[in-house]
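A single protein chain has been omitted from the complex, and every remaining protein chain is retained in its original position.
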Amino acid sequence: MSNSTSNTPEKEHKSSYRAEERRTLSSGEEEFFFDVKTSDMEVNMGPQHPATHGVMRVLIRCDGELVTGSQVHLGYLHRCAEKIGENVEWLQYLPYTDRYDYLAAMNNNLGYSMAVEALMPGLEIPRRAVLLRTINVELNRIASHLVAYGTYGLDIGAITPFLYAFREREWIQALFEKICGARLTYSYIRIGGVFNDAPPGWLKEVGHFCDVFEEKWKEYRDLLALNHIFIKRTAHVGVIPKDMAIDFGLTGPMLRGSGVDFDLRRDMPYMAYGEAYEAGAFKVPVGSGEKGELGDSWDRFYVRVEEMMESIKLVRWCLGVIEDGPIIGEIPKVIKVPAGEAYVGIENPRGELGHYVHSDGGKVAVRCRVRGPSFTNIAVVEELMPGTLLADSVAIIGSTDIVIGETDR
Amino acid sequence: MIQEQAGAVLGHPVHPDSNVFVRILEWLPLPEIIPGWVVTFGGVMLGMSIFLAVMSVLVMFCVWMERKVSGHIQCRTGPMYAGGWHGWAQSLADGVKLLLKEDMIPKDADRTLFWIAPAIVLGSIFGAMVAFPLSYDWWFGRMDLGVFAILALSSTTTIGVVMAGWASASKWSLYGAMREAAQVVAYEIPLGLSLLAPLFVLGTFSLTEASAMQSGWFGMKWAIFTNPFLIPAFLIYVVSALAETKRAPFDLPEAESELVAGFMTEYSGIRWSFFFFEEYAAMLLMSVLGAFFWFGGFESPLTGALRASGMEDTSLVFSLVCFGTVLFKGFVGIFLMMWLRWTLPRVRIDQVMTMGYKYLTPLALFCVLGAASWEALQHLIFS
Partner (left out) sequence: MELQAIHDTLKAAGVAGLLGCDEPRPANKKEKDPGRAGMPFLLVDPAEIVPLLTACRDEPRLQFDLLIDLTASDPAADGDDLWVLIQLLSLKYRHRLAIKAHLPKSALSIASATAVYRAANWHERECSEMFGITFEGHPDPRKILLPDDWKGFPLRKDYEFPTEYHGISCE
């Protein structure tokens, strides 16, 4: 791998034992000084590390506990998703989409399906399919944010909230298993609709889940998000100012945590979100700097915690309006997408997941580009880490909520 | 003389003349040929083996308790299988497994320091535990300066930890060792100062005498009830003890999600189990020390009742009751430590150091002064 000097400018840090800071005393002499000749240590937060959320290598140069430079090395989980997209048929590519952001597979399926459907203007997606898609996507958002919540607690040192969060996540995964047979990589949302209707009693169980989760949510918020030690560890840490967030192309909770009020579900609506927002079904939580500075790690974390609640409200709204009907549009068995190019971006739990598809009218795509939000979001870490302590780097990386499958594709 | 004072409180001298194990051997009808020094030596050996056995069992019980407590806090059950009833033999099974593991030493590691470090760590903590008496009659080392010995020897473990971090030839282990050294040294001060407050009240360094001094009021004349400044002193003691034993929320030296396992990263098998043992032994020690100096040690209403009914302090039943009482108090403290570990996140190292030096030390000094003034005032008013 490449040379380990960082290319980001070193933030100034004061150290009082460097020869360059030798002072001249009032008597005119130079201060007697014993230069201990310390040098910066390079630590490898290696591909295997409990806190890097996957296989990612972060080279950290530090002066004791103070980080002076950092460099992120990716590619350990690169599985050539885009190249595969050019070699398999349209529907065969769907399971590959599950696997980049494996914590929010429904969202990936939706993004890809919507991009392909943008090339098929005559295709109409039935109402029930739209609502089922929305319900499942929001449940998956809750599941993904539960992982973000639990693992961020783990990174900071609180081990118990992780287990509590996974209780609810297991329930969501059981719901998904009932509807499509898989717990993690669903391939449920297909081109034209969804592939399986909700089994009898499923919608009722989702409603029951919403009721139970609302109470648990208050517990989770009080246990971790409002815990004093947690706030001390995450407030004022990794502050991303508004203009820096926009310049780096951040999206999702990273952007909203810095105070930018933008959510694709509300501002560029797709599926049932426009209708839901008109009906007042959900709000968009935005960071407000209440515990520290605007744009710090606590803000980003709290945006995710609040988004879980908003997703519950959305699911409830969808349950209220859903009716019986077909679940998939008129799609041939072997899909031949009309020639054209389209880009569709949707709101993943991590940010904007974009799919660009280019078809030449055949069975296989010409180009299938995936714009993963984690890839863009992690770039800001190299800028944030210098000047913080080593324990803070873990807090910063955890607050970006990346999934390496999406970073590397 | 404090010994006379303690003896006056109890009604008899606090320490019997010799160790109970020596007395057992002397009581046995051994042939006259065996010289006296052999019997004494035998007594000492017997004492040591019983000491190691008792302490090991207590620590293994602590480990099992940690796993059950953490399991139930996390809505799961913990060990249920090993040995049958709630996995009581899990610690034993783990010990056997660790013994059978491959002993790996990293290529660049300093081999001598690598194997010395766990020995120092475990040896220090066992040395400190010698000062822990099981009852008025059952003690392993007669220590008139018990607290000194405990504090001094439990601090020596830091040398072993720093050695382990350095010898592992891994930067992450070095981080753990450096954090440990800084943290432990920082919290020695509030620990010692907060212990100084009950020392003023009880007037003795010895654990048995401290317990004896708290035997009034039908066994409830615990130090914490006699002096209001001992309450903040106890809170400072709890925080410092957590930092000394590297328990959450101060478990930065072995921060699992940052440093993999801190200074213990490169250790495996039985070497690792030494560090693990030391952690729980230190927890036990700190907890029991707190029980002796604030919460009466051996004394409880049960001992008060037994004493009132005429039972002798050196009788078997009384000793058992004393042992049970102090263990119970110790385990309540340990339960509290475990509860805190599984609830609270980790505090960052600079925040740990700030708290230790800037807040706890002045507060501890204030408690010491307050406790001493309170005692002096009591003497002035009531004598």
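Labels for the chains are A and B, by order of writing; each one numbers its residues from 1.
Quick note on the criterion: contacts are C-beta pairs under 8 Å (C-beta built on N, C-alpha and C of every residue); 3 or more make two chains touch, one makes a residue touch a chain.
On a predicted model such as this, the values are computed, not experimentally measured, just so you know.
A.B. asks: For the unseen chain, which displayed partners does it touch in the full complex?
C.D. replies: A
A.B. asks: Looking at the whole complex, which of A:D155, A:E168, A:E352 or A:D392 touches the chain that is not displayed?
C.D. replies: Selected residue, touching the omitted chain: A:E352.
A.B. asks: Among A:M41, A:V88 or A:A118, exactly one should touch the missing chain; which is it?
C.D. replies: Result: among the candidates, A:A118 touches the missing chain.
A.B. asks: Mind listing the chain A residues that contact the chain we can't see here?
C.D. replies: Its contact residues with the unshown chain are 1-2, 7, 74-75, 78, 80, 82-83, 86, 118-121, 246-251, 260, 262, 267-268, 337-343, 345, 352, 354, 356, 358-361, 366-367, 369, 371, 375-376, 379, 408-409.
One rule holds for everything that comes next: only the chains that are shown with their structure count from here on.
A.B. asks: Report the inter-chain centroid distance for chain A and chain B in whole angstrom, where each centroid is the mean of the CA atoms.
C.D. replies: 46
A.B. asks: Going by the contact rule at the top, pick out the chain B residues touching chain A in the complex.
C.D. replies: Residue list for chain B touching chain A: 70, 73-76, 171-172, 175, 248-249, 251-252, 255-258, 260, 342-351.
A.B. asks: In the complex, go through chain A and note every residue touching chain B.
C.D. replies: Against chain B, chain A makes touches at 41, 43-44, 49-51, 65, 153-160, 163-164, 167, 224, 227, 229-230, 232-233, 389-392, 394.
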